[in-house]
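Questions regarding the structure given below will be posed in turn.
Here the complex is missing one protein chain, while the rest keep their positions.
Just so it is clear, A, B and C label the chains in written order, and each chain counts residues from 1 on its own.
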């Protein structure tokens, strides 16, 4: 399988470059008879959309999704769902100076090495714009797993070194940074403003929660739920680390402290993060990802051109100061896609009684 | 695809339960004309084998691998390579008391939920014994990537809370815990002994290094090299976290500090960990994984039986005190398998000139 | 993998319903640096387009393809190629009476059984319109294999019981029915006219030739070239039989007659049809497919409705009298797609010297 697709039964392929005419996704294997309209998808796309507040990229995209197939009279038919999002505000001129340069921290150099050719405009396929297709497909996945009572939500745990307490679910939904700690969020926003003014960018940590997931999802060995979730999340552009449950903390625990005792009503603790031996246990799935700072900074950087000559590059274009908060719906989308696929696979294994 | 297989062109399926007659792997897609014998595989299997030193499981397995197909007169033919490892010292009696109990931290409960049936003996398919097949297949993958000059090695960075300095590559190869800090290794061994005496277990951190990897391996979006590596490593039983390059530290860096400047001779730093936009850059690939303590502890634990009734379980059987050091060759194997697959995929994309 | 995609490295997914807003395909894994424009695709689409001559469906579709991604400055970049073809002349009103009826010979009943829902308009996903996406993707595949000197062409061997002699390659390219026997073609056209006047339809036989294919393409056992070609061709709506080389005639031959003797300059005969043990031999690949008559006939037919009640249906809409000649480019497309995939797979196995 080539690399722009994922899933076994709920199969998603995304396509599109940052400055091409459009971007999109095709979902092959969505269950039939699911109510689905553009409105179901637009909400997540809007959360991912650039240009929403000061720290974000000023690129203006309506990001209107069109459903081109697979839905009939408001319901999915089981056939492929083609989702199209036009690129409207692509400003390629700003990238002309980057045609022959490799921006540090970007895929320019590696795409050139891989393919011997690249679309340099806006990062081409490696642009964060590519995630629009993922988010659109993820919104459909969210509806699929929602039928089984599964919900997925992400929140900001840390930004620019400012840690949040995981206090308020409401704030995590409504706040500008999806941060469950409103007081920390104020400081984070200030930090974003400062960094932006300095032409610099910030990283952070996002936590993803899955609730209502039935036990039994995931496969042994190479198709484990934690493996697939970690792969899906590490496949987001800025992610450099993934933890499940106790994560790196587990490395310092003893077995007697780390094992989650099981009572008749469930697990007493959740160091496992909802997954045992790669299969969901019915407990809440807890994931954390580390986002590096966005590599597009408005400062001169040492680099080389495509001929290997030394050069200095200052990235212009229009860029966010941090992957947070726009990465929030992307993390959710990736988790929804993995869960939808495993949910369908499990249906084949153990038909519901 | 069902979950016991991985890879697109270098495709590995493993099979086998802890207390069945044998365990093994089939590799479909190994390149032809590669010199291969059992001896090439046995070395890695020996490093994974139980019973090598005090802290390890006293189960004694010769773990002799047989190549049953795909090799003719000492060379691979391009057809599937079937690898067989007999289980000789399985002692199922010790597990009889666990037939109806769910051990905390184990897959007993989740396999039951998934399949409605499970082989309770020694953890069945969820046993660490399953990794013998992975290690055998990984040894073949190691030969494949070795032809292109790629080497993979893992080492112990932390165990039971004792951190090692990454000092001595020689010690990382030769020491009992593959620890690059011989002084720390002594303390780790002592800590293992203590924990074992207390019937408890320990976690730790393993670092994996890939050297000599050419640029251009990995695919966009869902088949990124970092995504596949993270998924592969998270799919090892005790792993709860994976980092690449700067990992979670990157979350606290600014873009100007995190971006790796590029000079004519390569990158000045390696916060990216050898991968940019999911594709290898030619720099060293650096990964770290967090291993939870092994859940089989010789202490009474609160649990339930398969009917949901409260119970107390004390795991007997024969168990390691830590996944380290036996997990070292398993980590290497998983990385080798991912690299071999992407190496072959890249050959199809950009034929060598 | 869900069923609307095919291929391992050259991976194609098609989407779209007959009366939806558009139909299309995404190709993931097209090699980079291949010159590609809409014009390269339009030629094959035009050959497939309805409404070209009297016996064909009067539905008028421009069938203009748009390339939405994966091509930069006239060359493929290695990233997914999204192809879009708008449906402009869909007339759904004619299908309203079929909403609750199952047309004999059509997929109405089986889609309903499979999904519990169906888009009845124009056959929905089961419409021959779906092949526009295949043909578009096939045109890209044709360019890929063309770089290696492989050509694929199909011709009409029989129509409505009128057999053609395989005389004139020029006629097979230029004639209205792609028939290599101009005299037979005249009779075929007359037969089409008669059948159309009677509200009936006709079947026929198409031959597909692959020239210039290097030896070594195809895999053992389940991925054999003949297996993949047969599957690809049988997956075209009206195909009920596939033969390779001597085909059914081989069943009546002796081994001494059927084996193709090998001389220093190649095979003396070609009963094998260019494939031995599932792998191409370098000889011409010869395939034949049997096309059933199109099931949409303008005559009353016995059927049932979705509730199982007896009914009579007369198909209106706009339909061809025979799948020939529009199926010709579809057969070619399917063969091109299979060959492109195996060509790339073989590059990974045996890098060119």
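Convention: contacts are C-beta pairs under 8 Å (C-beta built on N, C-alpha and C of every residue); 3 or more make two chains touch, one makes a residue touch a chain.
The structure presented is a predicted model; accordingly, all values stated were derived computationally and were not measured.
Every shown chain that the unseen chain touches in the whole complex is listed here: A, B, C.
Here the missing chain is touched by one residue of C:18, C:77, C:153 or C:201, and it is C:201.
Across B:48, B:125, B:155 or B:224, the residue that sits in touch with the chain not pictured is B:125.
Across the entire complex, the residue among B:50, B:78 or B:325 in touch with the chain not shown is B:78.
Summary of contacts with the chain left out: across B:114, B:134, B:252 or B:288, the touching residue is B:114.
In the full complex, the hidden chain is touched by chain B at residues 1-5, 8-11, 13-17, 20-24, 26, 28-29, 32-33, 66, 68-70, 72, 75, 77-82, 84, 114-119, 124-125. Against the chain not shown here, chain C presents residues 1-6, 8, 12, 14, 102, 104-107, 109-111, 113-116, 125-126, 130, 134, 158, 160-161, 195, 200-205, 214-224, 226-235, 237, 240-264, 268, 271-273, 275-282, 290-297, 299, 301-304, 308-310, 346, 349-350. Listed for chain A, the residues touching the missing chain in the whole complex are 1, 8-9, 31-32, 78-79, 220, 344-345, 347-352.
Quick note on the criterion: only the chains that are shown with their structure count from here on.
By number of C-beta pairs in contact, chains A-B lead all other pairings. Ranked by separation of Cα centres from chain C, the top chain is B. Rounded to a whole number, the gap between the C-alpha centres of chain B and chain C is 45 angstrom.
Inter-chain centre distance (chain A to chain B, centres taken as mean C-alpha positions): 26 Å. Counting partner chains per residue, chain C has residues 1, 8-9, 32, 78-79 touching two or more of them.
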